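Encoded as structure tokens, the structure appears first; notes follow it.
Some chains omitted; the rest stay in position.
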Amino acid sequence: MTKKFASSLNLKSGHVDLSHGGGGRAMAQLIDELFIKHFDNDLLRQHNDQALFDVPAGRLVISTDGHVISPLFFPGGDIGSLAVHGTVNDVAMSGAKPLYLAAGFILEEGLPLADLERIVISMAAAAKAAGAPIVTGDTKVVERGKGDGVFITTTGVGIVPEGVNISGDRAKPGQAILVSGSIGDHGVAIMAGRENLQFETSIVSDSAALHGLVAEMVAAAPAAIRCLRDPTRGGLATALNELAKQSGVGMLIDEACVPMKSEVKAACEILGLDPLYVANEGKLVCICDAAAADTLLAAMQQHPLGREAAIIGEVIADSHGFVQMRTAFGGSRIVDWPVGEQLPRIC
Amino acid sequence: MCLALPAQILQIHPDDTGMATVSVDGVKVEVSLALVDDVQVGDYVLVHVGYALNKIDEDEAIKTLALFAEAGLTAAP
Amino acid sequence: MKYIDEFRQHDLAKQLAQAIAQTADPDRHYRLMEFCGGHTHAIFRYGVQDLMPANVEFIHGPGCPVCVLPTGRIDNAIQLIEQHDVILCTYADLVRVPGGAVSRTAATLPPSMAVAGRNSLLKAKAGGADIRMVYSTQDVLKIARDNPDRQVVFFAIGFETTTPPTAVAIKQAQAEGLTNLSVFCNHVLTPAAMQAILDAPVPVAIDAFLGPSHVSSVIGSRPYEVFAEQYGKPIVIAGFEPLDVMQSALMLIRQLNDGRHEVENEYSRAVTRNGNQKAQALVSEVLELRPEFEWRGLGLIPNSALKLKTAYAEFDAEQRFEMPAIQASDVKGCECPAILRGAKKPQDCKLLGTVCTPENPMGSCMVSSEGACAAYWSYGRLRNDASKQSRRTD
């Protein structure tokens, strides 16, 4: 067999340059020697501009997310694993089993090929772990100063099992609110990685694929799960407000019940942030029938990603859609929608 | 206003930048000691916008906590 | 968190609540102004009001430097970027605050920066302004060092707590010979504001004060003694943790019950009578009093703000650049002046939640999460009566 390219990609000290996006041999080489090599599946190896697979009759779910994180590598993950988890989780939040992923890369001229390789390897591992191969993709290269290293938009499809009916508009007063574990880890790990904020923690991102946890939950109480949401951007507070708004209900949560690491708490105190608004990438919020809450909690706690799961409150009737919280101190307050992005405060 | 937090001094940098590493429950921050005198490793300082503002007075903290307890005692159960 | 968690204990809160309920005279109404936004924040974040008897009421004071900054100063900063292409460094707290409704003729502005209605630093940034959010004045020095070809301006705001770090940076810039750095100084003084509230032509509806917490760490408790004495108002220097707030309230109730009017120091773990004299000396070396300065919601207050001394004039952005005084245009219907004096409450304002929200604040009390209106709106509007709740807009 003849070798495919005169010299192989310089993964040690090369950079992405404009020719990698030009549709020619350089691009074909990038696709072959990085993407196809690591994502490694038959559909991708077909080199078609789309992937074709059989589906049974049923309910299909599709979700897409762009990933634009800085820094690209952070404690507990990188943009590659995150891009898989972010979309697998959105698919899983319908109760679906994720089947396949598509990935669109927007590379900035100058990205070290070594970084790209690290990201692709991490992405491949995450997709493999999630059982959802990356079967089609796309690569674009933008000029230096018109991107930020790499952006990855992933799209996932999945199949919702029979008897499962989960949607953000299905919360009803009396139902229980559960969260799968400690909140704020991802956001704090990312902020600690930013150059301009000089603090250091041992917190790692919780970035993880939740489809396995969801499968256990669905197995334990398929009909009782009403809403699932991963509290990513805007954190727990935003996820609860979204669900309250979609369902036209209120929520009442108990601050003391919300799992949170002490270092996350401390980092938020330092920056003047409220951990309820800090992003998570491996947690879910579940709203379920009250009668099934304990069963579901037990099922969650059996799963490695739900070990610290907790019932944190209940759905209440409220035409205003307020999310209320009993504070650990003994008072109460509203947990409102965030105003834009959370920024570090000095006062 | 004036978000400030008690943090423990872990290390005073040996160079003459007047910077120190402090910790709040394991979270480490770099702060300037330009506004304080006579602080040492182990001390708690009040940190605001990256500067140590003051040393925390442990005895006074204990006294204040005692005040709370005392108020509780005077309150009928 | 040592020195934090101990001051947030639920059990102690219950005990203190009982003590307050027993101490407060049921026939008397206690109106306690918490001077600082830090107190306001704690009251709402922890739900402290729920633990207080109905006749002990917190009045939210002007103690948030973002809230009291006149809109014209935001407009000044935006003009500075537009006209001189400077790098503007700012604490992130400021970036969402809208400037005044200055009418701008499109012709005078680069098209990318033209914004209809009120501008903010965040919008100006989106429009192309080079605005850097900093966490510390040390970051500002670094930005100036890294950009020797650009003018770097630090938009300095804050009370006495935040002023010393600005003074340190100015001195360090001088020592390093950083000729491209200047400071747009908006540092203001809390005692002057307290005096303005007490001197208001309409009689003040405040019985006592929870005095500044971290401001006092720097200036000490002594500056407040004159108010306790002259105006007969009890003052307790109060920490920002919720138990500090409750304990301070209890101490104020006791003073009021006893007919005393002293300065007491609840926050003794961080505040002494004389404060941090090293920091004070640094500030007086670099900065001096302005004859008067405008406080949003309170108007012009004499001797209430600082500017750079002549010896440091080269670091004064107001001298380095043409910075005209821009008249703040306050929104009609905004009740902030009355709210800050305790005469009205946020829920008395007709604009609350309809045109005035945290996303689009009209008055000083809404601009930062520590303002009375913002805290009420974001954390507390549950406690409101039903008629007000119908104004909710999201």
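To keep things simple, chains are lettered A, B and C as they appear, and every chain counts its residues starting from 1.
Note that contacts are C-beta pairs under 8 Å (C-beta built on N, C-alpha and C of every residue); 3 or more make two chains touch, one makes a residue touch a chain.
Because the structure is a prediction, the values reported are computed rather than measured.
A single instance of every chain kind is placed in view; the whole complex contains them as A x2, B x2, C x2.
Here is the rule we use: only the chains that are shown with their structure count from here on.
A separation of 22 Å divides the Cα centre of chain B from that of chain C.
Averaged C-alpha coordinates give centres for chain A and chain C that are 37 Å from one another.
The residues of chain B that reach two or more other chains are 1-3, 5, 24-25, 48-50, listed in rising order.
For chain A, residues that reach two or more other chains under the stated contact definition are 198, 262, 265-266, 269, 345-347. Contact residues of chain C toward chain B in the complex are 1-4, 6-7, 12, 15-16, 18-19, 21-22, 36-38, 63-66, 91, 135-139, 158-159, 161-162, 164-165, 168, 212-215, 217-218, 239-240, 243-244, 247, 250, 266-270, 276, 278-279, 282, 370.
Against chain A, in their complex, chain C makes its touches with residues 1, 4, 8, 10, 13-14, 17, 37-38, 44-51, 64-66, 91-93, 95-96, 122, 133-136, 139, 158, 162, 242, 358-359, 368-370, 377-382, 389, 392, 394. Residue ranges on chain A touching chain B, taken from their complex, read 198-202, 262-263, 265-267, 269-270, 272, 345-347.
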